[in-house]
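With one protein chain withheld, the remaining protein chains of the complex are depicted in position.
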Amino acid sequence: MSRIGVFVCHCGENISRTVDVEQVAKAAGEIPGVAYSCDYKYMCSDPGQTLLKKAVAEHKLDGVLVAACSPRMHEKTFRKAAESAGLNPYLCEMANIREHCSWVHEDREMATEKATGIVKLMVERVRKGKSLAPITVPVTKRALVIGGGIAGIQAALDIADAGHRVVLVERDPSIGGHMAQLSETFPTLDCSQCIMTPKMVDVANHPNITLYTYAEIEKVDGYIGNFQVTVKHKARSVDESKCTGCGVCMTKCPKKKIPNEFDQGHGMRPAIYVPFPQAVPNTPVIDRENCTMFQSGKCGVCAKVCGPGAVDYEQTDSFTVEDVGAIVVATGFKLYTIDRKPEDSPIQGYGEFGYGTIPDVIDGMTFERLASASGPTGGKILRPSDGKEPKQVVFIQCVGSRAREKGISYCSKVCCMYTAKHTMLYHHKVHDGQAYVFFMDARTPGKGYDEFWRRAVEEEEAVYIRGMVSRMYQKGDKIVVMGSDIQVGVQVEIEADLVVLATAVQAQDGADLLAQKLGISYDKYNFYSEAHAKLKPVECATAGIYLAGACQGPKDIPDTVSQASAAAAKVMTLFAKDQLERDPVVAKVNEKYCVGCFACKKVCAYGAIEEKEIRDRQGNLVKKVAYVNPGVCGGCGTCQATCPSKSIELDGYTDEQIMAMIEAL
Amino acid sequence: MNAKANKNQLTSIEPAYYEAVTEAIRKEAVKILKEDTVVGVVGYLPGRRKGTATPALVTSVEEAEKLVFSPACVNNLSVYLTKAKKGVLKQGKVGIVAKGCDMRALAGLMTESQLQREDLFIIGVVCPGVYGFGVERTGTLTEANIARKCRECIVHMPEGADVAAGTHAELADLTPEEAEEMARIEAMPQAERWAFWKEHFSRCIRCMACRQVCPFCYCEQCLCDKNRPQAVESSPRPAGNMAWHLVRAMHLAGRCGGCAECERVCPMDIPLNLLNRRMAKELKELYDYEAGLAPVEKGPLNQYKEDDDQSFIK
Amino acid sequence: MHDFEPKIVAFVCTWCTYAGADLAGTSRMQYPPNVRVLKFPCTGRIDPVFILRAFQKGADGVLVSGCHPGDCHYMAGNFHARRRFAAFRALLDFIGVDLNRLQFSWVSAAEGGKWVEVVTDLTERVRTMGPMPEFKELEHEELWSTFAEATAGKSTGLNITGDRSQVLNTPELKEAYDSIS
Partner (left out) sequence: MQIITEQNLRNLIDLLVKEAKLVVGPKLSGSVVLYEPLTAGTELTLDALPRRSSKELFFPVCEDILSYKREGGAMKVTDVDRSKFPETVLFGAPPCDAGSPSILDAVMSWDYKDEFYLERRKKSTIVGIACTKGDDACFCRAVGLAPDTENGSDLFLTPLKDGSYACNAVTEKGQALVAAHKNLFAEGAGAEPVPFVDQAVQKLDLVKIKKWLEEHFEDPLWERIADICVGCGACAFICPACHCFDINDEGSTDDGVRRKHWDACGFAKFTNHASGHNPRDVQNKRYRNRIMHKFKYYDDKFGKTLCTGCGRCIRACPVGIDIAEILETINGKAE
């Protein structure tokens, strides 16, 4: 039989004013299993806690119930006190007779009855409670950052600067991401590459960073503090350890007319290439689909000219397994492209804009490349069709974004600002040109942002037309843009030389597949979901995985960098301890009775449940059962309510406790 | 018999149809046993009494040649793959004779990781129906002796089987008795509904035939057998009986494939399948889910949509 | 005081509704004292069996309350609970339980007022409905062959023939009994 002590608190007069605390203490003393009960003015005070500790010793109590305020207020206080008296802290509970009773009722008799009822319930909870020990998980102090754009670079540098080792994995041959493609950045108009490339070099040179480019995540096992990540190193056909980056192979490659992805297909590159001159690493990669050697077996020029003999046509994909304790996901975004739209694209429509069919209708990123000094036009604004300088340019905002009927309801956040920037860049480069912008509203929250936008409108002579474009068509070498100006209430028709579409920011291709490997959740647009929109904006629901940048949703550079540093800080917090300590309120499986239907696994939002094989002594498979990884379990108990045989049980909220409480109603 | 051409006019299914199915099953069972494709075949053998058949695991060609299919083959054999005969699956691939409703159970068991498709060789039966209980069990199947569940069968064709025995055949113009009964109960005033079920459940003696024969009651420890804590009283009294049947219905919600074996085997004639039907109807209406039409990743109560109905929540 | 004080049981999640009820307290809002709160980590933990059991053990009304959709501390517990209880409601309705006795709600940690409203509404509604007889009656019903009048002693206090309490009060037996609880 248990020996429970019940301590009824007056809380000054807060409780005793409406509840007859002496009566409650007396009634509590008669509950089976209660060995001691008393009341006291302030249980949370030092003398109150001393009273509790003394009673535990004197009356050999094996459980404690403090009937006082909300456990949200003082549960920690009393559990600590109980612990110092030698009790397991989880055998100390609180009965809430203040917030849930004395403060909300006036009738003394009924409030006293209710308080007694609450105490009775909670005594049962203590009685059926179990001692629990905190869970500790060892932490591997090495981080993985997925994605080598500005978000990944920032996160990797921050973590590495803090003295921890980082593995940075980038899918493309070079890090840099979208930011490396940009010409100048709002709201300061500083050159993107000028601020980006030093950071790229820092990554390459940092002793704590292992950089894998042209690599992808193949598989993720493990959990917070203990992930095992398999990285697939795609065959580069160039041995990185031998290559000096001299570039002779590229100049000698006979196949040079391949549209360059970095320039949105508006520049050319050879079959063996680095994406852009400042690439990190400066090691070329062979584009096997376009390489004559790979396609017909005849060529081999690059191998012949390579002094160090780094070109290796036989190279195959290879794999490494990286042990890491935390993962930062920074996979960025892609821009919605109409012509390359996959059949199942969530966005439908916009065929009327002629993108992909009219050569001089381009997207924002292409304009960035046209405006970039390192771009295909050397920084001159020349239109793709005939290389002429456009004199009338129409910019259209919200192409894809905020168009619920076309599949995307969110705002892409950066387009208002970058379109304003585009009008300025255009104005700076083509002094006699005129920029028109069709827009719904200008969204410019951010430091210096509205000032920047106003500058575009007021000083840089961009004509902003509030309204949408209904149709565009080619007329001679002009593009006729028909739209409405809803402010003036007239139809507008502009004969433009170039049209720039601010297409929507979308999740990266394969974002969902990566999420499935990582076991993190994503929304219907494949953007990754944070654990809490307000208070856990960086954490994933899956412990030990953090988000940085536009993979979570459209973001501009300052926000991305801030979040990347925040994610890095979270990783550092995790790495600050050798062992991770967690609340022991986690689920456990009764392996004897589990039959492996894995309903628990299906409802677990944390991915904490794994399949475990039970084998006999001969090694034959007996059955598969569920296994809860205590390091990952969040403790919600949804699994237990789902399990038909109750072979999985949440410590701290067991069926036995709950049933006993119901019995005591 | 020209079942295919006249399927809408059929008022009876003659024994010849079942004989043809029997032949096909025997042929297939013999073949897969001879070729060592399977270690055994779970099928039906004739019973001693007229109009009865009994489940059997046959492992030899001689036994396989005795397998039958008739309207007396009421059992859902999939239960043997999770319970009494589950050991046989460890020895190798198993053949099983399955009607459409049994196929739904198999699909459900695959959904719940209890079976792997590759471990089974499914001899599907194009089933026109089986006998009900308390009816004349003569050779010919008619509206008068067909089981209640078969009247509303949507799975005459055993989709997803390795082979199908029989051609299409079904009785025409059967009144949906079970749906009508369900509607009748739903239309009762609430107190009358309570009285209806209370009366039925009070007869329950907790023989657990409903549980034991259910392909989905494969738990090694039934919640209702647990005594610490005792969520459901194990004594056969009205209180515990009510709790047991509610728990049973709830645990089968979204999983039950509608074979109605629970109702058939109840020695106290409790219309248990009505509960299962009611839950199935609700899940179809709310989440557009029908159990067992194919193996799926998650059942309706193991998943959610953010915009699920919540009109009942304040 | 009323003629009938219904027993109301509330199953609530600790993060939202329990905190909402705390807020009602700190705001000194008033509501009927009939409710007993059982705290769970999440509505996802709440098994329909608990509701059934509460009715069996004398509850006249049951409230289940948790975080609003999207606010779940555990991301999806309340979404799973929503489906589970939608199904369970249908079952109870089909079996003939008046669903007016079973209330579901989302009450956030900020909604002290809503907690008061939900609890008050349910208490008053159940009060007008009167005691819930169904499950309670079942608890006392026996099959005919049990001869209920012979065992009526347990519920009415009558017909007590033998009092073995003296026998069972030997230290050994007491210890044996004590050890199992």
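Quick notes on this one:
Just so it is clear, A, B and C label the chains in written order, and each chain counts residues from 1 on its own.
Please note the rule applied: a residue touches a chain if its C-beta (ideal position, glycine included) is under 8 Å from a C-beta of that chain, and two chains touch if they have at least 3 such contacts.
All values derive from a computational prediction rather than experimental measurement.
Considering the complete complex, the chain that is not shown touches A, B, C. When the full complex is taken into account, the listed residue touching the unshown chain is B:L57, out of B:I13, B:V30, B:L57 or B:L252.
Among B:R26, B:K99, B:R148 or B:H200, the one in contact with the hidden chain is B:H200. Along subunit C, the points of touch with the absent chain fall at residues 142-147, 149-151, 153-154, 159-165, 167-169, 174, 177, 180-181. Listed for subunit B, the residues touching the missing chain in the whole complex are 47-50, 52-57, 75, 79-80, 83-85, 199-200, 203, 205-209, 211-213, 225, 227, 230, 233-237, 240, 261, 264-265, 267-269.
For subunit A, the residues touching the absent chain in the complete assembly are 30, 32, 592, 660, 663-664.
Here is the rule we use: only the chains that are shown with their structure count from here on.
One simple way to say how far apart two chains are is to compare their mean CA positions; for subunit A and subunit B this gives 46 Å. Separation between the centroids of subunit A and subunit C, computed from CA atoms only, is 40 Å. Across the assembly, subunit C contributes 53, 76, 80, 84 as residues in contact with two or more other chains. Along subunit B, residues 223, 231, 301-303 each make contact with two or more other chains.
For subunit C in complex with subunit B, the residues that touch the partner chain are 48-49, 52-53, 56, 69-70, 76, 79-80, 82-99, 103-106, 118, 134-135, 138-139, 141-143.
The residues of subunit B lying in touch with subunit A in their complex are 90, 112-114, 218-223, 226, 228-231, 251, 297-299, 301-303. For subunit B in complex with subunit C, the residues that touch the partner chain are 185-186, 188, 190-198, 202, 223, 231-232, 236-239, 242-243, 246-247, 249-250, 253-254, 275, 278-279, 282-283, 286-287, 300-306, 308-310, 312-314.
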